[in-house]
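Some chains omitted; the rest stay in position.
Chain IDs A and B follow the sequence of writing; residue 1 opens each chain.
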Amino acid sequence: SRLSDGIQCRALEIENKPSTSLGMKFELDDVIEAQQFDRDILSAIFEVAREMEKIEKNSRGSQILKGFLMATLFYEPSTRTRLSFESAMKRLGGEVLTTENAKEFSSAAKGETLEDTIRTVEGYSDIIVMRHFESGAARRAAATAGIPVINAGDGPGQHPTQALLDVYTIEREIGKLDGITVALVGDLANGRTVRSLVYLLAKYRNPKIYFVSPDVVKMKEDIKDYLTSKGVEWEESADLMEVASKCDVVYQTRIQRERFGERVDLYEEARGKYIVDRDVLNVMQKHAVVMHPLPRLDEITVEVDSDPRAAYFRQAKNGLYIRMALLKLLLVGW
Amino acid sequence: SRLSDGIQCRALEIENKPSTSLGMKFELDDVIEAQQFDRDILSAIFEVAREMEKIEKNSRGSQILKGFLMATLFYEPSTRTRLSFESAMKRLGGEVLTTENAKEFSSAAKGETLEDTIRTVEGYSDIIVMRHFESGAARRAAATAGIPVINAGDGPGQHPTQALLDVYTIEREIGKLDGITVALVGDLANGRTVRSLVYLLAKYRNPKIYFVSPDVVKMKEDIKDYLTSKGVEWEESADLMEVASKCDVVYQTRIQRERFGERVDLYEEARGKYIVDRDVLNVMQKHAVVMHPLPRLDEITVEVDSDPRAAYFRQAKNGLYIRMALLKLLLVGW
C-alpha cells in the first residue's frame, strides 16, 4: 500500500543519510582565532559563503545540516551574535540548544571548571559556539572538546567570525582584497574587531591602512609593529576627511563608554571627534564603502544609511553567510 | 534503486518547494493594531484559524511553514505570549529564533536604535514577532522592516492578536458576532485588552456593551465617545449580578496592582469588588460564557473552572489557532 511504502521510504532515508560523508574534511577542527586563516583558505571559505547566500535566498528549507545539533554556550549575552549563528544553523536545517546565561551553570555559579562544562555539553551536541568573558577560553574549550568549537568572542581576545565577515564584505563590496586602502576609525585601542581585521588584511598584497582615532584610544604599538614587520604600509592621521577621500573602505567603530570608567569627559571628547556623515560621504570615492561592526550610536549619522555606499547592514547579513559556511565546513566538510 | 529514488525525491522537494506561491497574498503586510481588521477579513481569518485547529489536532507534523524562520524579539518578557507564538510557528513546521531580553542588545543597553536592530534581525529571519514597552514601537519596526512584523503588545498601546483571539472565541462559543451582549468587568482603565476588544466589537451589528468596574479604573471617555459615535449601545453599571444575567459574555479582567503605586488601599478595595463566582454563574444564561485574558488571580474563583461556561482556557488555546493563522497568512498567503 502507499502508506507502507511511505514509511519504508522514510526509514530508508534516515538510515542511509550520507550527510557526514558528502565532502572532503575541512582543514580546521575549530575556529578560535583570525590567525588560523591564510589567503587560500579564506578564498575557499568565501566561495562557500557565496553558495550559502544562494541557498538562503532561493531554496527554502535546506537540509544540509539536518540532524546536527549546535549548542550556543554564551557566558555573556550577545543577542546579535547568537541570533546570527542560530539563524545560520537553522537556515541549513540544523537544530540549536541555547544557553544565554551559561555563567550560571558553571564556574562562576557553583565552581565547575570550563573543561567540565564542555565535557558535558559535548555529550548533548555536535558543535559548540561559545562566547566567554575571558581571553583564551575558546582555546581551552577546543582543547577539551571532541567536537568542533567556534569562538564567538572571548573577552578582549578574539572574535574570528567577525573578522572573516569583515574581509568577506570588503571583497564583495570592492571586488578585490589586494591593493586596497582601508581607514580604521574610532576606538582602535579596545576594539578586538579592528585588531583581528588588521591581522587578516596583512595577508593580502599591498594593503594601505590608515588609523584615525582620538588620542585616548589609539591603535596599540604591537599591531603597528606587526604591520611594519610584514612590510604593510600604515599611517596615523587626524584628518578623517582627507583619509576618507583616498580610501576604498572607511571602517567606523563605536567608542565604548564602558572603557572610560569615571572619565566621562574623556569619553564625550572622544566620541564626538570622528563622525561619518554626509560631508564624509561627499569626499569619498564612488566605489568606496562605509563599514561598521554594529551596534552604532551616532558615529555614523542616519542620513548616511540611504547612500548605496553604506555597507554596514549588508555587512551584518554577510555574517550570516560566513557562519553558515563555517558550520557547514566544520560539520560536513567541503 | 529505492534508495537513490528516495534521495532524489527529497532533493526535488527542497529545490522546487512551492511554499511561497501556494495562495493569494494576504491583504496585510504586518499586524500592528486591531483597527486594521474589518468584518470581512476577520471572518476570513477565523476560517483559517478553524483549519489550523484541525491541523493541530489531526495531522502531527504539518510542513506548511517549513523553512521559515520567526524571530521573537521581546523587549519585555511575556512568556505566555511568546510560547503561544512559538508553538504556533512550530506546529506549522516553522522554526524560531528567540530573544526574551532584547532590551539588552539594543537602545537600552548600548544605545542602538530600534530601527537598526530591526535592520539586523530582518537579515536573520522571515518574520518578526515583537513585544515592546513603548507604544508605537511595533509601527516603527514595521516601517523599517522589509519582512512582516506582528505586534505582540507594545506597552500601553495595542495587542492585536489578543483582540482577535477574543473575538474568535466569542464567535466559537456563542455562534455569532452580531447582536451580542458583552459585559467588560474589572480594570477597564488600564487594560489594553478590553480597549482593543471594544474597537472590534463595534464593527459588528447591534452589540450591547456593559462596563462594570471599580470607580478608580473606569473605562475612559475616548472609548465611550467612540462607541457613541458608532451608534453602539453601552452602559455603565455597578451591579455585576444584574448585568451577568443579561449577557452572552462576561469578560473579566485582572486588577493590576502595579497600576496603583503606593495606594495599596485603593488596590485592595478595587480588586475585591467584582468577583465571578458560583453566584454569578447561577444567574448567567445557559449559553453564556465567562472569558478572561489570563493570568487570573482570584477575580474568578476556582470553583467556576469546572463549569462548561468557563471559556478562558479554551480562549487561551484559541490564541494558538489565531496566531497559526496569522503566521500562515503573512508568510504564504491565503
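The working rule: contacts are C-beta pairs under 8 Å (C-beta built on N, C-alpha and C of every residue); 3 or more make two chains touch, one makes a residue touch a chain.
Since we're looking at a predicted model, the values are computed, not measured.
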item: With 2 copies placed, total copies in this complex; value: 3
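In the analysis below, only the chains that are shown with their structure count from here on.
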item: Computed distance of Cα centres, chain B from chain A, in Å; value: 38
item: Residues of chain B touching chain A in the complex; value: 2-3, 6-7, 9-10, 14-15, 17, 19-20, 66-69, 71, 95, 97-99, 101-102, 104-106, 110-113, 116-117, 119-121, 123-125
item: Interfacial residue positions of chain A with respect to chain B in the complex; value: 8-9, 12-13, 16, 59-63, 77-80, 83-84, 86-87, 90-91, 98, 100, 254, 294-297, 302, 313, 316-317, 320
